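Notes follow the structure.
Every protein chain of the complex appears in place save one, which is left out.
== subunit A ==
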Amino acid sequence: MDFATLLQVLDSTVRLATPLLLACLAGLFSERSGVIDIGLEGKMLIAAFFSAAIAALTGSVWMGLGAGIVSSVLLSGLHGLASITFRGNQLISGVALNFLAAGLTVLIAQDWFSQGGRTPSLMGAGRWEAITLPFAETLRAVPVLGPIYYELISGHSILVYVALLCVPATWWVLFRTRFGLRLRAVGEAPEAVDTAGVSVVGLRYAAIVICGLLCGLAGSYLATGLQAGFVKDMTAGRGYIALAALIFAKWRPWYALMACLLFGLLQAVALRYQNIDFGGITIPVQVMDALPYILTVVILAGFVGRAIPPRAGGEPYVKER
């Protein structure tokens, strides 16, 4: 494999890891607050649809982004209503929302565009443009570092950079601010938060809204950055992969970046090398495509060491008598 190819694979790794990373951080906020969110998939999907649809209708990718975020936050709020206010089962609520998103997106798409449940292909201002970082052209000639800067670091859409910046931002919020302290506490021991005079419900809703917002970014990037439009079930399990990455990362932001890049790399390799030859044995493309999912199963089965989830995760908070 030559240097240029390597750079291309890594470049595509970053692109493919971006929606995973945003969804993973979304899940991190939600689960750190004690609300298990299996509905990342559905939120991404609904955001993907509305951002593509609105971008197609208005011709503005920014309007699309706004619509994506709003739809995702609304869906998140529904999850909050079911699992925080009405103390329902968080897994069931999440699964229900995934089904809702899967059906609703295709239904509305068909109604609005009549293209078999997809949106029209986006063009021009309907898609995110690649940003060329300063001096990228000039520095391109510098050996090794130049191409790395030009190919790998420069030339992504703004959401990729936003996603990457979200990692240190999440870390800082979580471990350096009052809100972060309370958020972590409410996922571990909501009764401690409650007796300290802080609202458990308020904190969990705040986390849910952040989760919706980040899922909105993830979905928008999927439909208006990575691809040019919405197609049925386009998230293809990315929400679940993000959950696996979250567990793999032990609910920590920097580890989440690493985990998502690993999944992104597997996807990038599968895209680039359809059939790999190992001295006579050909590994078929299906195996390559399945790799991220196989890794997901391996992680979820607990083969990568013990990950201790937030202690109050999945349990609605009820004051004890």
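We take it that a contact is a pair of C-beta atoms (placed from the backbone, for glycine too) under 8 Å apart; a residue touches a chain by one contact, two chains touch by 3 or more; residues count from 1.
Here, contacts and distances are computed from a predicted model.
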item	value
Omitted chain, identified by the protein name its UniProt record gives, among "Cysteine desulfurase", "Sodium:solute symporter", "Nucleoside ABC transporter ATP-binding protein" or "ATPase"	"Nucleoside ABC transporter ATP-binding protein"
Given A:A189, A:V209 or A:A236, the one touching the chain that is not displayed	A:A189
Subunit A residues touching the omitted chain (full complex)	175-182, 184-185, 188-189, 191-198, 305-306, 311, 319, 321
